[in-house]
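Only a single protein chain was left out; the remaining protein chains are all shown in position.
Read from first to last, the chains carry the letters A, B and C; within each, the first residue is number 1.
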Amino acid sequence: MSRILEIDDLAVDFDTRFGRVRALDGVSVGLEAGETLGLVGESGCGKSITALAVMGLVPTPPGRIGAGSIRFCGEELIKAPKSRLRNLRGAEIAMIFQEPMSSLNPVFTVEDQIVEAIMLHRPIEYDAARREAVALLERVGIPEAAQRARDYPHQLSGGMRQRVMIAMAVSCRPRVLIADEPTTALDVTVQAQIFDLLGEIQHEFGVAIILITHDMGVISEMADRVAVMYAGRIIEEAGADDVLDHPQHPYTRGLIACIPTLEDDASLREIPGVVPPLHALGRGCAFADRCAYMDARCRRERPALAPTGHHANACLAVAEGRL
Amino acid sequence: MSGSYLIKRLLWGVLLMAGVVVLNFLLIRLAPGDAALVIAGEMGGASEEMLASIRKEYGLDRPLMVQLGLYLADMARLDFGQSFYFNQPVTGLIAQRVGATILLVIVAQLLAIFIGVVLGVLAARNPGGPMSAFVSVFATIGYAVPVFWTGIMLIILFASVLPIFPVEGMQSVKLREAGIIVKSLDILHHLVLPAFTLAVIYLAQYARLSRASMLEVLGSDYIRTARAKGASEASVLFKHALRNAALPILTVAGLQFGNLISGALLVETVFNWPGMGRLAFDSILRRDHPTILGVLFFSAAMVVVANLLTDLAYRFADPRLRGRT
Amino acid sequence: MSDLLEVRDLSVRFDAGRASLFAPRRWLEAVRGVSFGIDRGKALGIVGESGSGKTTTAMAAIRLTQAAAGRVLLEGEDLLTLDEAAMRARRKDVQLIFQDPYSSLNPRSRVRDILREPLDLMEVGTRASREERVRELIDLVGLRVDQLPLFPHQFSGGQRQRISIARALATAPKLLVCDEPVSALDVAIQAQILNLLLRLKEELDLGYLFISHDLGVVRYLCDEVAVMYLGRIVEIGPRAQVFESPRHPYTRTLLAAVPSLKRRKSSGFKRPAAIEGDPPSPINPPKGCAFARRCPHAKDICLSIDPALEPRAGGRVACHFPVS
Partner (left out) sequence: MDESAQSPAAEAWIAFCHNIPALAGLLILLGIVALTLYGTLFYAGDAYEIVWAPHEKPLTESDFPLGTDYLGRDIVAGLIAGGGPTLAVGLCAALLTMVIGIAFGALAGYYGGWVDIVLMRITEFFQVLPALLFAMVLVTLFSPSLVTIAIAIGVVSWPQTARLTRAEFLKIKELEYVTAARAIGTRDRRIIWKVILPNAAPPLIVSATLTVGVAILFEAGISFLGLGDPNTMSWGLMIGMNREYILDAWWPVTFPGLAIFLTVFSVSLLGDGINDAFNPRLRER
């Protein structure tokens, strides 16, 4: 397999009332063609910002790419002209969002919005684009697609809207699809439908997916590889099975142990405390205050993501064999 | 669009108008002072017999509720009675003037919305930029200037320093006999200053409102979606954002209509614009009740119609409201 | 017969307006004849998707939403027939906590006042004893006494949820209604709150009416579980019964839809019991079983006759053809 997306040492800064804050720090991760990479972490860990950075949509101001590079098929995106990014967006790299309720423009029909996406990137007649939009809606499982196409977003349920978003996203056969918590706002049975659909789409279109989620269960069912994020950094990265069965970083371990599941009767392990605010990060490991294995060195040094075999983690305690 | 919605709105509009009539009628009849004396005063003094005959002629001797009933019945036939002061049918008096007022109000409103929205959109593109600051300052100034004073200042400026626009009236005397095109151009020429004066206040408000509305819309998820599919910045701004940002502007434009008519009243007085403002002013000073009632009725009717149109426009512009009752 | 709360045939409906000026008024049937019971010190979880009526059921059970029909017996006394004053007095026994830690606390009150207000309103004890109780409460939920003078915006989401719990506990209630209390929290914080709730339940012998869409959370905390679909309970029973051997096809679908750490993409899992479509509208709900149109086992009778909730092996199920 070949890497189609390569993020290298990416940093994103935000101006806040506490001054400039580094929201993303030294993030390096790659995406193979056709695979699913899960980005997992709690709110504010930087997983959505990573996605927006890839799309070239970090809101500026207050945000700003501080350092690093993002290469799509070898082409550097960070310094690319805006027009080039526009041509890539939607055509080669597409994205779907968390809130299907508000992600579609309320004053245009579903069809209009998909047709727009098609015609922006492909030399195609309006009528042909419309036929294709209906075909896409059918493909993503919208019943009576020809009629639904004339509907406005508010006339569709949340699940249907997310299907429309998916249809729009894959309309130009992108090579990368970023799905930012695509089911968080949906009910669990609808969530299952959407994930099943995403799986089929991936299989059929051969698109590589970056799946952003806070749910380890979703990772387990959907992802080939996982990167766990905490306070703007990746702290563990490996194949999904490796991370789920043999988590290395204390945070990953805690994250897995604190989920109430349908199989396990053990009492929940808590991670004490809260995620530190980004403006109050010290020199050391951001997780140190909540970590049972913390020692003096953890407070002084911020560990880098160090690979051990195929399994990379950023933890001094693991490196020193203290766990 | 749902027909029963329209019926409901129309019925409510008629009801509102009836309410306006009743309220105004009662207010005027209950206010201290004798209408017969006022009429007699216009005729140049009065004896008791004269007063009695005036009361009889104008129906002022009947019980209040009877007067109200009769008045409502007349009203339904659009008969507002005879003006005490002008000694003409009120309907005719208003008919001569209502056109000028509507012209002034609508031109001012369109001017204000158009310029206001353009300024607002430009400002929203860069919320920290100079255009944004200008819109904020301009909006605050526009809000704070008394409209009649702006008019007077413009008159001082254009009457003496820069005489390119007429500062008074609606038509030039020497062009009375000219063709329709020349006459229309002449009216437009006269319209410039009054319309601009009236527009300034609302222009500032619309600019500020569209800036805020655009900023809010630009931060919404569907704008991010539009960008994510590679839409150009112009398309994002004018196709995706403005259609949505226009909705609150439309609402406010509808609500402002009553204020606009109030403003027109002052502007007409300042520029001697031959609309209903002058008529209102005169009839109020002379306590010419039929005329006051007529003017109030017509102004309220204009507001009701404007609100109805705004409502329909809103429902057309926002698909979420179509087909609702 | 449960010794704390017994809800019988509770129904709630909302005016949904008219389709047009002369059309008949429509009703949104949010809760349709729901019955359940809660014992002292036990937790009943109600699970269901949005629009299933689970929150409305809870709100109607403590008379914060008006019920259209039914009875709510709190220790044998019907809350729905109490007059205003009696109901106000009874409120000290039933309290609730909410989903959103940001809107559930008045931003203009200090924590101390938030905790003391229920005591003041119920006129519990003397002024000094109320102050003492406030200190007790803050300690009980794991916050510090020196945080009492602070305002809600100075706390994190998890801490706010603790304050919310402390407020609910102020009048020493017997029943706590928990409406999605951990849904807005990150998983790490969620575990903290769940463990706190579990501890309080045992220490204070509290009954919980626990509303959640998260089956894992319900399984962790509740003794009994009710599954709702379109305003009805379709299955209710002890936790083990519902989770290990669900009888209703909808329950099975729901359980299969929950992402699981045991199902791996690497082992090529395929989801069993997937269903299509969305739930029908609660405005003029369909005849027959509400789930019939999405149910893989539906037969003709399901479309015409609404199955009653009948006892099956330990629990109760509303299905003509329960799975075994």
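Convention: contacts are C-beta pairs under 8 Å (C-beta built on N, C-alpha and C of every residue); 3 or more make two chains touch, one makes a residue touch a chain.
Here the structure is a predicted model, which means the values were calculated and not measured.
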>> For the chain left out of this view, which of C:Leu150, C:Ala240 or C:Leu303 touches it?
In response: C:Leu150
> If the hidden chain were put back, which of B:Val117, B:Met170, B:Ile223 or B:Leu266 would touch it?
Replying inline: B:Leu266
> Going by the touch rule given at the top, which residues of chain C touch the chain that is not shown?
Replying inline: 62, 64, 87-89, 91-92, 94-96, 98-100, 103-108, 110, 117-118, 121-122, 149-151, 153-156, 164, 167, 171
>> On chain B, where is the contact patch with the chain that was removed from view?
In response: 16, 19-20, 24, 27-28, 31-33, 136, 140-141, 143-149, 152-153, 155-156, 159-160, 255, 258-259, 261-263, 265-266, 269-270, 280-281, 284-285, 287, 292, 295-296, 299-300, 303-304, 307
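Note that only the chains that are shown with their structure count from here on.
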>> Counting C-beta pairs in contact, which two chains come out on top?
In response: A-C
> Could you state the distance in Å from the CA-based centre of chain B to that of chain C?
Replying inline: 53
> Just curious, how far off is chain C from chain A if you go by their C-alpha centres, in Å?
Replying inline: 32
>> Which residues of chain C touch chain A once you look at their complex with the stated criterion?
In response: 49-50, 156, 158, 186-192, 194-195, 198, 213-217, 219-221, 243, 253-266, 269, 271, 274-278
> What residues on chain A touch chain B, complex-wise?
Replying inline: 55, 57, 61, 86-91, 94-95, 97, 99, 102-108, 116-117, 120-121, 152, 154, 165, 168-169
> Quick one: in the complex, what on chain B touches chain A?
Replying inline: 128, 220-222, 224-232, 240, 243-244, 317-320
